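Of the protein chains in this complex, all but one are displayed in their positions.
Let's look at chain A:
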Amino acid sequence: MAKITLDNLAHSYLPNPAHENHYALKELNHDWIDGEAYALLGASGCGKSTLLNIISGLLQPSQGRILFNDRDVTHAPTAERNIAQVFQFPVVYDTMTVRDNLAFPLRNRGADAGYVAERVQQIAQMIGMEDELNRKARGLTADAKQKISLGRGMVREDVNALLFDEPLTVIDPHMKWELRTQLKSLHHEFGHTMIYVTHDQTEALTFADKVVVMYDGRVVQIGTPQELFERPAHTFVGYFIGSPGMNLFDAEITGSTAQVAGTTVDLGAGYAPKGGKTQLGVRPEFIRLNGSGDGLPAKVTRVEDVGRHKIIRLDVAGQPVSAIAEEGATVPSENTAIRFDPAGINVYADDWRVRAEEEAA
């Protein structure tokens, strides 16, 4: 088990990257704390697999260093790093039995036969394949093969870290939940450093204590699910997390008020953004409908009842906006106005969150 430090790390798949856009992974400094479970969340193609492969040594970064417990392993081969990684699509050794597949990483490290047998049995139980241990892996379903891949990832107890790269993509939904629970209990039991990559926010928010959000080759925010919800550091986090995502309004900011589509909005705190495109980000949960006409004029276009609450789709100055109302709330007729709860307003300049003046002080 180890603390993993990324120091000035960046990677480009091009031999001579000249421009920032040539980097699949932009410069990154981060400590993965020993024994913590992280979810790495981001849209497809944002560099999640690239980052994992660099940590496990399958890929050499174009710049920067990786340290395990402060020991430089940037150029150490994968085997020496002793890391477990599970890939998005199943990889099994076809000619081996399920049992031999699970035992393979242990045997390669010269574990003694008694221990291997015992450990394989435990893992087989976790992935629910005890009855198929003596079967050849060839010919199993994708689902079963991926469970074997997961099992192979979990079988070694002494690994420095466990990396999961969207491991449940091919697993059916019911089993998904069960396996995720198994992974969590594995974490509780052994306290490995775990990084779980996913592009599904529910998966990320339920799996981990800390969520790392990536966007376009960059880590844009690291935080607890609550922090990501309340204080998205980047407009992408606001949009990507939450359902529906955060609403954005172009705004002109002067001190503690903003001008949005000709209406003055109270921000509840003073801001001094340093130029650039300024926007207000307000989650649907913090938008209040105000039938009496005070606030931003809005038009209700659709109401969706999703059970616990209602999602109200609005049109504000030609731009779509979502709001959330209580299950029993009465939705005003077509024309209404909206107000923002100051507690739920975030200010952005060029997509990055601007801290309020008292916060910064």
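Rule of thumb we're sticking to: a contact is a pair of C-beta atoms (placed from the backbone, for glycine too) under 8 Å apart; a residue touches a chain by one contact, two chains touch by 3 or more; residues count from 1.
Convention: contacts and distances are computed from a predicted model.
Novice: Not counting the visible chains, the remaining one has a UniProt entry; which protein name from "Carbon-monoxide dehydrogenase medium subunit", "ATPase", "Carbohydrate ABC transporter membrane protein 1, CUT1 family" or "FAD-dependent oxidoreductase" does it give?
Specialist: Matching the unshown chain against "Carbon-monoxide dehydrogenase medium subunit", "ATPase", "Carbohydrate ABC transporter membrane protein 1, CUT1 family" or "FAD-dependent oxidoreductase" yields "Carbohydrate ABC transporter membrane protein 1, CUT1 family".
Novice: Among A:Lys48, A:Arg99, A:Arg152 or A:Arg353, single out the residue that touches the unshown chain.
Specialist: Here the residue in touch with the unshown chain is A:Arg152.
Novice: Among A:Thr50, A:Gln85, A:Thr235 or A:Thr278, which residue is in touch with the absent chain?
Specialist: A:Gln85
Novice: Which residue from A:Asn8, A:Asn29, A:Asn108 or A:Ser243 sits in contact with the chain not drawn here?
Specialist: A:Asn108
Novice: Taking the full complex into account, what residues of chain A touch the chain not shown?
Specialist: Looking at chain A, the ones touching the missing chain are residues 53, 56-58, 77-79, 82-85, 87, 89, 91, 93-96, 104-105, 108-109, 138-139, 149, 152-153.
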